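Step one of this worksheet: look at the structure below.
Of the protein chains in this complex, one is absent; all others appear in place.
Moving on, here comes chain A:
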Amino acid sequence: MSSRTVAKRGFNLDYIMWLFMRLSALALYALGLTGLVAALIMGARTQTDISTLLRWTFFPNPSHVISSDIVNLEPWINSFWQIIQMLVVFFGVTHGINGLRMVVEDFIGSSWWRVLWRGFIFFLWLFILLVAIYVVLAS
């Protein structure tokens, strides 16, 4: 039975991810606000209901507004929104998967289990990231 070894202070994975968790949270706030404000400018108040507006705020993907009465979908479907979606996907998925890694590593010591879990979580991250980006590019 070994107790949890605390990494040395300095520029290491734990520090980088600590900072990333805070900055990606702020980035997700900024991206959500961008979607919300832009949707209102593009006429969401008269052409959609509030559920559509919220779906768009969380993830500005055209399939999220397909069931509303938006007449001209052009401003909602373009490469600008694809870039925003990819940023949301990158920050959201990485933030979530790193949170999973932090929780898992709080419960396992620095044995070979940690190496195994890190490998598994890394491939889970890569898989969900690629699937989500595929959906963005195909929609």
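Of note:
Going forward, a residue touches a chain if its C-beta (ideal position, glycine included) is under 8 Å from a C-beta of that chain, and two chains touch if they have at least 3 such contacts; residues count from 1.
By our rule, contacts and distances are computed from a predicted model.
The chain absent from the displayed complex carries the UniProt protein name "Succinate dehydrogenase, cytochrome b556 subunit", chosen from "Succinate dehydrogenase, cytochrome b556 subunit", "Sugar ABC transporter permease", "Tryptophan synthase beta chain" or "MarR family transcriptional regulator". Seen across the whole complex, the unshown chain contacts chain A at 1-4, 22, 25-26, 29, 50-51, 58, 63, 92-93, 96-97, 99-100, 103, 107-109, 111, 113, 128, 131-132, 134-135, 138-139.
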